[in-house]
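Left out: one protein chain. Kept in place: all the others.
Showing chain A:
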Amino acid sequence: MLEIKNLVVQIEDKRILNGLNLTVNKGEMAAIMGPNGSGKSTLSYVIAGKEDYEVLDGEILLDGQNLLEMEADQRAAAGVFLAFQYPLEIPGVASMTFLKATLNAQRKARGEAELTTPDFIKRVNAAAQQLEIPKDMLKRALNVGFSGGEKKRMEILQMALLQPNFCILDETDSGLDIDALRIVSEGVNALRSPDRAFLVITHYQRLLNHIVPDTVHVMSAGRIVKTGGKELALELEATGYADYRETEAA
């Protein structure tokens, strides 16, 4: 599904990704772990299409399509979804207005008809209920005054509505208490399907107790340095990233 080959990326002359290779298959739940500054968030932004980054080499293919040639909105319509580590607040845009605009923009880009309002509301309500998002939250401006947990739940709500086929979760567990972590994880697990792949970026094993990965990749200094099964996450929790930092130095 997603294939990244020899990706080299810099921002303001600082090399962040250094020949990164990664493959995520259909239906797979892949996790990326790694120390601060290893380039995990950069990787998520580059896949989603943020403009600040300079791609010097390599390619990112989603089902064979070259994502690097597409604008961020085109990538979204092609099925890429990034759940932000820090979801942005948009004063003056009601959450419902925002959800409808995004859903219809993607449908339009794919040549599908716009949703009718009752159909849209039905879908939102169903997803909101599962994520324990109260209705009055949806009437408020997007993310404005939301707690950290509410913002993350809103990200997963968007994911549930947009039904992307490649989902990136960038440190979705940061800022979550135990209950919110459970709700968010259940929301993600409900979306697991044979046609959909996930890339879960996290520092901690904790999230992976709830969202059980098929594969775990360790990232260091802008590269994937080790790949294993879910037991690799447990191993890292016990030993820390020290071994991989040495790799960095070497």
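Worth pointing out:
By definition in this document, contacts are C-beta pairs under 8 Å (C-beta built on N, C-alpha and C of every residue); 3 or more make two chains touch, one makes a residue touch a chain; residues count from 1.
One rule holds in what follows: contacts and distances are computed from a predicted model.
A single chain of the complex does not appear, and UniProt lists its protein name as "Fe-S cluster assembly protein SufD", one of "Peptide ABC transporter permease", "Secreted protein", "GfdT protein" or "Fe-S cluster assembly protein SufD". Only one of the listed residues, A:E51, A:D136 or A:E231, touches the absent chain: A:E51.
For the chain left out of this panel, the touching residue among A:S95, A:Q158, A:T172 or A:T202 is A:Q158. Screening A:E71, A:D179 or A:E237 against the full complex identifies A:E71 as the residue touching the chain left out. Only one residue in the set A:A105, A:L191 or A:V225 touches the chain that does not appear here, and it is A:A105. Across A:L82, A:A160, A:I183 or A:L232, the residue that sits in touch with the chain not pictured is A:L82.
Residues of chain A in touch with the missing chain: 48-52, 71-73, 75-77, 80-82, 84, 87-88, 90-93, 98, 101-103, 105-106, 109, 141, 158, 162.
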